[in-house]
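Notes follow the structure.
One protein chain omitted, others in place.
Chain IDs A, B and C follow the sequence of writing; residue 1 opens each chain.
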Amino acid sequence: MSKPKIAFFDFAGCEGDQLTVVNLEEALLDVLEHVEIVSFREAMKEHSDDYDIAFIEGSCTRVADEARLKDIRKNAKIVVAIGACATSGGINALKNIRPLETVRKEVYGENWKDYDTYRARGIGEVIDVDYKVYGCPMTQSEFVKVVKSLLTGTQPDIPNYPMCVDCKQAGNVCVFEKGQTCVGPITRAGCDACCVTEGATCWGCRGLVNDPNVDAHKEVLEKYNLSVDELTKRMATYFTNELPKG
Amino acid sequence: MATAMNDKSLYAPVIATIEEAKMLTTTEKYFKLKLNNGNELGHKPGQFVEVSVLGIGEAPISISSSPTQKGYFELVVRNAGNVTGALHKLEAGSTVGIRGPFGTNFPYEETKGRDILFVAGGLGLAPARSFINYVLDNRGDYKDVTILFGAKSPTERFFTDELKKISEMKDVNLLETVDNGDASWTGNTGVITTLFSKINPNPNTTSCVVVGPPIMYKFVIAEAKKKDITDDNIIVSLERNMKCGVGKCGHCQINNLYCCQDGPVFTLAEVGQIPEAF
Amino acid sequence: MSNGNLNIDIHYVTRVEGHGNIVVNAKDGNVENVQWQGPEAPRYFEAMVIGQKWDMLHHITSRICGICSIGHTSASVKATENAMGLKLSDQSELLRRLAIHAENLQSHVLHVGYLVLPDLVGVGSVIPLATSHPNEVKTVIKLHRIANQMSDLVCGRTIHPQRIIPGGFSKVPTIDELKGLKDTLLSAAPDLTAVGNLLKALAPKLPNFTRETEYVSLTDKNEYALYDGLLGSSLGDTAPITEYETWTNEFCVPQSTAKYTKRKQDSLMVGALARFNINHAQLTPNAKKYAEEIGLVAPCYNTFMNTVAQFVECIYMVDDSVRIIDELLHRGIKEETVEVKPKAGRGIGVVDVPRGILIHDYTYDDDGVCTKANCIIPTNQNHNNIQRDMEALVPQIVNKPQAEVELLLEMLVRAYDPCISCSTHYLKVNFNNK
Partner (left out) sequence: MTAKTLSKENFKKFAENLVKSERTIGVKAKETKYEFGNINNADEIVMDYDVTLRSPRTFFQPPKEKLFDFKLGANTEIKPNIEADPFVLLGIHSYDLKALNQMDIIWDENNADQHYKARRNAATVIALEPTQASEWSFWGSMDSSTVDKGYDLLLTDIGNKYYVEVGTEKGANLLSKYASAEDATNDDNTARDKVRSELPNLCKADRKVKCDTDGITASMKNSYNNAIWEKLAEKCYSCGSCNLVCPTCYCFDVKDTIELDLATGQRTRKWDGCLLEPFAKVAGDENFRENRADRFRHRILRKTVYVADKLNGELACVGCGRCSSTCLPDITDPVKILNELCS
């Protein structure tokens, strides 16, 4: 069997997910035993449009990106969205919570119209996506897991339960016990709650778990003295495009 | 005690080789297997094994062959996900991991001398077959034997050669139906419960064995009850999520019962009142 | 030979962060058009943070760039700290410096080893290098991994760090971890030498191109400035960071979503070469020795030597990290709690990150909610210099075959190690030079 050809693409994002791939170090060489990378702008000059699997990082933030995305979809047998920006709009979607014109004028002043942009969205809103690797950035282990799934033709086992599970398994003190708040109880697990383990709180970068109990969490956050505005902002950091409207 | 077990760990399988593999329908594949250590599996009709494709995972699969067949055992696997999908890619000569046999069995001893009514829906024929074939191989031990088999469509019927043979047997009453027929189909159409109007089991002497998809039970049980078959004599085989097969992982619990240990074969008397059973 | 006819349209320079295009047209040796374009999708960070609370800003602005996320986080928390009058403990100051070293080291090794070396060896990426130069590639990987381990240990993660918070650190490494890190860094000496020797052997392949320009970096009388200092110029003057706006006059140009900058001269350059030119005297002996051996002498006006300057800094950063760790070990490490009482004010945070000076400038209201933000990104300061360099370089090479010209221009861009996706957002807008 010939090696599947893979390509990396990026849209609006910080390239942290592609860096995560580079950071695989020796494991990347192991991956290369099984796949052929035909396009990876961040790391190589060669490029080919003949690929089987496309890994796409970043959000779609302007009409012009849509055509490029559709081309990639046409060329690829399998499209994998990597990182929060691509799976849900990620941090980029924060700009969606304020009026677009205000946002554009704040940054580019009177020239704001010269710089094309629209509501930041995950690429799944533009093209069909076969797999999603969540996280900001995605974790190395989940990326490798998905690669192995692609190689073995199975569905990767991506958790569908809240971050609290990872946190309890890691033995963390709940941030609520420390007078802080987080959105872990409605966030999809799978990162070993790394941010909480490192002394921060869960910001929600892996997106909402399926069937999140958002109302219950709003109530809890209010109980912990978060103002409605703060609460909305906390939820907006990564959930803007995922939360039910209204 | 289970025979296909690693003596160091409950959870480590032993290796079995696929002697024969063939597609029965577009979604069901048949496997004939032999344990590499030469042991007989030694199962009873209705029991299941945990089948491993190492690196992918493990899935509980009912043993489809009767223990009267020696030297091998048979499975029928529907492609439903990762493990079953990986199994579908395997051909004769490949190896798989096996643990088992596990669980309770159909009451093949207790029902000797009685009439047996099998009601099998779709894939339910696979586990039912272990008992059906046992009965056929010990035909003298049982009285009237009736088999009701329902499939969604004619193309989803499997073991058709065997069904044909059975249909030719004088001492077995086989009734089939499909939910939706096609041009080739001349038999009954309609859901499996429609076959009940064609039979007349004796409630005092009949044991009714029901195996099929979760949705089927409620309706079939109601029909069996209408025929006055008692809860003791309605026997079901239930499916649950199972991760260990040995009563530890907790996934298969039906309220207080462990489907893998207390089941998968239950009488309605045991589970009829249990809210989570159906 | 191209006979002086060039039609170059490089759609996305590869092996750089973000999307950048090169367009060059020349006819019969006359250069008609030279353009460095930044078509990256704009991301509007300065607008995203408006209305956000002080404890969210570093998390959000970290996402400006995955490669220098430690730098962005550091600049961000420094801005918040300055706005709220928070003072860091000595321990936190040391750890912050270690964090910046970790990131600069990671980024430089990546740039020198994965992005530039292939050009010097004449291949398209590090992947064929892994076959042709397996030992060298393994050594580069090893150094890169050590840098990442250092980030993990100090910052909690390599990309988008979690431990760096306004006021200090939410978690600190243990003594044992620091001891282990020191051993690892010391054990990396032969690896640094090996990569250094390879670079020395290949350095003659770096084009000899000079264009005098102004260099800007942080500068400090006590140390080779990275984490803190004054704004300093190769023209000799310095200024407190509060004056950054007059040093980084930004202006919009139509070909780019990134803004351009200039100061006293037509353009300016920031980054490793700028730091070397301004602060070389404060390097460690090891770093100085290597610079001398490879022929990097200040002032150096050859942009291509930026890569060499980066490697000199790698040597410096390993040395200085060991020094910092020794100091931490000597002092002992303790968990510190940080209490922040938000208050209104404006704060500017600056660090010199892999690609140059990075500035975050926030204004907060009484509740610690951000009302105004400005982020000045190093690559953004370099765009104008890239354009000017190209304008100077193309006429010198206009008669070379097109492929060669393309390669040289790509190498030029790569020498800057640009971070294009992070350079696509500004707040303060001057349209004077439109």
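Remarks
By definition in this document, a residue touches a chain if its C-beta (ideal position, glycine included) is under 8 Å from a C-beta of that chain, and two chains touch if they have at least 3 such contacts.
For clarity, every value in this text was computed on a predicted model and none was experimentally measured.
The hidden chain, counted over the whole complex, makes contact with A, B. Screening A:164, A:195 or A:231 for touch with the missing chain picks out A:164.
Within the whole complex, the absent chain has one touching residue among B:23, B:54, B:222 or B:269, and that is B:54.
Chain B residues in contact with the hidden partner, per the touch definition given at the top, are 6, 8-13, 15, 52, 54-58, 80-81, 84, 95, 97, 214, 239-241, 243-244, 246-251, 253-256, 261, 275-276. Remark: the residues of chain A touching the chain excluded from display are 27, 30-31, 33-34, 144-145, 148, 151-152, 157, 160-162, 164-165, 167-169, 171-174, 176-178, 185-186, 210-213, 216-217, 219-220.
What we mean here is this: only the chains that are shown with their structure count from here on.
Here the CA centre of chain A is 44 Å from the CA centre of chain B. Between chain B and chain C the centroid-to-centroid distance comes to 66 Å (mean Cα coordinates, whole Å). For chain A, no residue reaches two or more other chains under the stated contact definition. Counting partner chains per residue, chain C shows two or more touched chains at no residue at all. Residues of chain C that touch chain A in their complex: 12, 14-19, 40-44, 46-48, 50-53, 56, 59-60, 63-67, 69, 110, 114-115, 118, 124-127, 130, 138, 141, 144-145, 148, 156-160, 162-163, 165, 169-171, 252, 254, 257, 410, 421-422, 425-427, 429, 431, 434. Against chain A, in their complex, chain B makes its touches with residues 55-56, 81-82, 85-86, 89. The part of chain A that touches chain C in the complex is made up of residues 10-20, 22-23, 25-26, 29, 32, 37, 40-47, 58, 61-62, 65, 90-92, 94-95, 98, 102-104, 106-111, 114-115, 117, 136-137, 194-195, 197-200, 203, 230, 233, 237.
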